[in-house]
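Partial view: only certain chains, each at its native spot in the assembly.
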Amino acid sequence: MDGSAVLHVLDLIGIFVFGITGALVGVRKKLDVFGIQVLALVTGLGGGFIRDVLIGQTPPAALRDWRYLVVPIVAGLLTFFLHPGIGRLERLVNLFDAAGLALFCVTGALKAIDFGLSPISAALLGVLSGIGGGVLRDVLSGRVPVVLRSEIYATPALLGAGIVVVAAALGYHASWVPIAAALACFGIRLLAIRRGWNAPLPRNP
Amino acid sequence: MDGSAVLHVLDLIGIFVFGITGALVGVRKKLDVFGIQVLALVTGLGGGFIRDVLIGQTPPAALRDWRYLVVPIVAGLLTFFLHPGIGRLERLVNLFDAAGLALFCVTGALKAIDFGLSPISAALLGVLSGIGGGVLRDVLSGRVPVVLRSEIYATPALLGAGIVVVAAALGYHASWVPIAAALACFGIRLLAIRRGWNAPLPRNP
C-alpha cells in the first residue's frame, strides 16, 4: 500500500470515529436524529475542511469524493441506533475522540508536507486538523472545547504530527511511520485521561 | 431572466432576510447599534462566505461586489429603527430565518453545480450555506444553534437543495425550479415550527 492510500484510509477512519463522537455528544444533549447527524457530519468533516481550506486545496476532499460524506452519516446512524446508556457515553466520547485526534494530526501533517509546507507549519497544520473537528463539535453543542479543558490534548497531537514531519524531513517515507505516530498520540492521550495527568497551571500571584 | 440573474437576486434576498434575523437577535440581546450591525453582517454574509471559501471562489462574492455589503447594513438599520416589541421578536426571527434557509440552500446548491461539484456534494454545500449564517449568529450571541435544537431544520434545507440538484442532473434548468425548491423548503420549515413537528429522539437504554 503506497503513502497516498495509507493517508486516504487513515483519513476515512478518522472521519468515522470523530463522527461517532459528534453523534454521542448529540445523544447526550438529547438532540433528535437530524441534530445528531449534523453534529456527526461537522465533527467528522470539520478538521479536514479547516486543513484543506488552509492549504488551499478547495473544494476540500470531502466535497469531491462522496465516500467522505457517507462515512460520517453511517457513523451518526449507527450511534443513534446502537448507543449505550447515558452513564457510559462520556467515556466512549473520550475514547473515539482520542482515536480521531491521533489519525487527523497524522493525516493533516502528511497532507501539508505533500503541499510543500515547511516542517514547522506542517506540524501546526496537523495539530489544527486534529483539534478542529472536536472544537467545532464542542462549540456548537455548548461545551468548553476539550482542547482548553485541563488535560493533555494538544501535546500528543503535536507529538504525532512531529513524528511524521521529522521522518519526512529525514527522507523516510515507510507506510508504518504514520501508523506508529498515530498510535503514539493515541496511547499518550488515553494514558493522560486514565491517569488524570494535568499540565502545569499558571501561578496565582 | 437567466439562471445567473435568478441566482444573484435570490442570494441578495437571502442576505437581506438573514441580516434581519441577526439584527433581531441583537435587539433581543439588548446589543447597541454597532453590535446589531455586526450580527446582521455576519448572519447575512456568513453562509455565503463558507460556501465560497469551500468551493474555492475567493475572494467571496460579497467581497467583490459592494451591493452584497449594502444589503445586510440596510437590513440591520431597518431592524434597529423599526423592530417590534420584544414579545414578537422570536416569531419574526423564525420567519425570516426560514426564508433565509430556503434561499441559501438553493443558491448554495446552484453555485456548487456551476463549479462542477458532484450532486451529493452540491446538496451538502447547499445545506451548509443554508445553516451557516444562522449557526454563526447563534454561536456569537450565545444561543444553542437552531440547527441543533429539536426541530425540523436541516431536513427542509436538504430537500430544497436536493430538488435543485436532481433537476440539474436531469438537464432541467428552468428558472422556476430554484424558486419552487426554495418555497418547498420554506413551507416545510414553517409548518414544522407551527405544528411543533419533532424528529425522533434517541432511545434511552
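So that you can tell them apart, the chains are marked A and B in the order they are listed, and the count of residues begins at 1 in each.
Keep this in mind: a contact is a pair of C-beta atoms (placed from the backbone, for glycine too) under 8 Å apart; a residue touches a chain by one contact, two chains touch by 3 or more.
Since the structure is predicted, the reported quantities are computational estimates derived from the model, not experimental observations.
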(message) One sequence, 2 chains in place: how many copies belong to the entire complex?
(response) 3
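Rule of thumb we're sticking to: only the chains that are shown with their structure count from here on.
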(request) Could you give the separation in Å between the centres of chain A and chain B, each centre being the mean of its C-alpha atoms? (result) 28
(request) Give every residue of chain A touching chain B within the complex, in rising order. (result) 26-27, 29-39, 41, 49, 53, 58-60, 63-64, 66, 69, 80, 83-86, 139-142
(message) Under the stated contact criterion, what part of chain B meets chain A in this complex?
(response) 53-56, 112, 115, 117-118, 120-121, 124-125, 131, 135, 139, 144-145, 147-155, 198-202, 204-205
